[in-house]
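Just dropping this structure here.
Apart from one protein chain that is not included, each protein chain of the complex appears where it belongs.
Going in written order, the chains are labelled A, B, C and D, and every chain counts its residues from 1.
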């Protein structure tokens, strides 16, 4: 989502390649056949477990892991409170139809509010939407989880092939060392791909998925409260639970003012 | 389901056999006893955990994994909307009995609609049907999951037998290398079978199972909405949650037309 | 349940002993101390995790795994439909008390029907019964799951003991090979016991447990339907979900006749 | 709970020490530093994951694993039926306050009955009590589960330290064997502690926990039935589900008499 993923992954690769180049023979770590067995083989095995449409989803998901496109919880609460007060002031949900919502999910909910959907229908449609978003995101993360499982196995297969070849040709003892070094390369490749690339991306996508789900839960809660014409102050109090304690404390000043304004509006009504 | 499984599995096997044939002694990788211990032994152990009827199911399931027989979500929604409008136009569910549904599950639901089943009965029967389909599919996938677990263990057993034989006959040191190469072969066979064949098929069947369940959830939702005489536009909006965002955007044009037509029909009613 | 377990387990053992006897020194695979450590030690550790009553249950469960005593789903449905029609014809549940039910569970349900139990009580007692059967079966399967976990660990302990003994007595290099061969034997024993005997039996008992639970669910569904005087045709349609598609198709002919008969009876009533 | 735990654990230790003392150099298996690293280190790491109060709980729980203090299901049902008839005869729950119940949980429930608590309150308080007992027991079992995970890791750490020390001091090849023997000792200690001591106790405590929970479920069911003045015969039938089939059959004779007595009492009332 933010720089952390890029910095972390690049840093780990720099550290590993640094340790390799400090040694006496860095070139021995490059071997085309080993590379093909592990990278090609792993991608093939992962492909065999997906449909083509899921492969496209996985690639899109991977690029998403490096971008920070989800709005923060704070700005989301601000947006939702703005909507809540807008609905209160205008006295009708029709005005919400043209609100420039920051997310497709919120836009769908506002459209339904404007269409006069009942609380029950609203909850049902939004819950289904949430479940399905989760489902699709999961399909994206699955490809990288599979890659993280398959790569070490392909590395082990490569090493076993190398060992069998070496053991059945031990006439020249001087070649044993380098033959075994090459045999171990595939295991190294497999473990590196799994732990430095595949698993972090899968984990990142899973975390992003949960964060998105939490935002959608927040939006659903807020939309239901707005639909029931709840006081924006109560809406805000409810949404505060989504914020960590520190952020909450910082908000208190602004909240006091905002709620004062609302209370005044209340007494005028 | 589609070409991906065939291409992926074939590609992985080509890469591994390629790496083997590039070596100096590809024939050393073929050993009948090792093959019998791993393949025969694994199949026997898997057989011991199933009933014969489950073995037949597993074979049928395996062939299913290579065929793409599940309808796409888009075409399923089209079909369901067609049914929805048909029911609306005719004003009776009796016409649904003769609808050529693309799946046995949908056909069962339409039959029940035509029979005048209540929403509750409809949901109950379809839910049980869904659960049982899941149950049967799971039995099919289970055989391959078991094979993926057993094959590496049988490989390890073969290697241990080979090592014990080699270690108790070390009179001629020149044979140690080749004896150990043969001992390692069973481990290689076991890891290959598990990771390139058994686990991908099991995983594929599991994914297919989930996809089928999602389609059945969609059909149940749609049938319940039709039973309640819901507006096809609302039915469509509800079903849109099952589509990824990109596909949904592409549908908007056609939806606008369709819904316009329905709205007109509504106002005429 | 059927021959598959016996054939599979015997076949796997024949293949492994075959591979051993093909080697030059099959007698080296027999070692009493290694056998005692792995088999005796594993049984002792499993015993320490059970109560004596659970050991008896586990032995009874193991013999059950090799017998095929659960009725088939098809014959169960036949029996239940017979009961359903019997109750319909006699117009009273009292006649069910003397029905020769094929299982204790069904007998309990019929007794309760004859006693005039309410639907709620019937469901409550049968659900508790089902839960408790599951609980007891699980205790049986648990012993073999434990054995499957402990045996490889005891094998590893034996190998470590052998290695330490060998390494601290390396004066005569000619004995190293055979000492190490013996050290590896315990690992071989442990992996064999776990993968060829303990895990398959545990898995089989678990599958049998699930099958029994599914039958009990079917019986509960059927008894509740009978208690509510549901039409046998509807009862049958409901129970059809428990059958695979192929079996269901084969039943259609007979069902058509049976339902015709019932419908006629209905119109007479 | 009964002798099985003591016999099993002692038997496993006797078998392992027997195998060690049969070898040529049993004294090589004793090494103080290795012992301190594995036993001391594991206990320290386990301690770091607990609070002191949890350590006390774990020790108390361990002693409990070797005692058989839970009443049997049969005697529990007898006791509960006695209470049921007592309440029926006296026509008031006040008499239950002085009943000498065999467990604290049952005593709490009887006290609440005597206090005239409603069914709802009774269920709520007893369910919370049950949950909390489970929670506390789990904390006890957790310490041994942690020990079972940490001990092999500490063993591996010890072996790695030994290997590094040996490899960096290979001037005298004659010491390599014994140095490696000592390095392997920590792995042996770790695997032994985990598999022969820690995991069996953890597993035993978990089983005991489940058994206790089942008894509490039985007591709750019985107390609720008594509170609703249910016929002792129905109470007994309900509780029969907690007994295995064999025990149930043996009870039938006595049950027939008991129920006859109750039925007579019924007709008098």
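Assume a residue touches a chain if its C-beta (ideal position, glycine included) is under 8 Å from a C-beta of that chain, and two chains touch if they have at least 3 such contacts.
The shown structure was predicted, so the numbers you read here are calculated from the model rather than taken from an experiment.
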Visible chains that the absent chain touches, using the contact criterion stated earlier: A, D
Which of D:19, D:62, D:77 or D:154 contacts the chain that the document leaves out: D:154
Which of D:51, D:89 or D:250 contacts the chain that the document leaves out: D:51
Positions on chain D contacted by the hidden chain, ascending: 33, 36-37, 40-41, 44-52, 55, 57, 104, 124-125, 128-129, 131-132, 135-136, 146, 150, 153-154, 156-158, 160-161, 163-165, 167-170
Residue numbers in chain A that touch the chain omitted from display: 1-9, 11-12, 15-16, 18-20, 22-25, 28-29, 177-178, 180-181, 184-185, 187-188, 191-192, 194-196, 200, 203-204, 207, 214, 221, 237-238, 241-242, 244-245
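The criterion applied here is as follows: only the chains that are shown with their structure count from here on.
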Contacts common to chain B and chain D (chain labels): C
Rotation in the CA alignment of chain A with chain D, degrees, nearest 5: 145
Longest centre-to-centre distance from chain B, chain (CA-based): D
Copies chain A and chain B touch via same or different residues, half shared test: different
Chain centre separation (chain A, chain C; CA means) in Å: 41
Computed distance of Cα centres, chain D from chain C, in Å: 25
Pairwise touch network: line, ring, star, complete, or other: line
All pairs of touching chains, each written as two labels joined by a dash: A-B, B-C, C-D
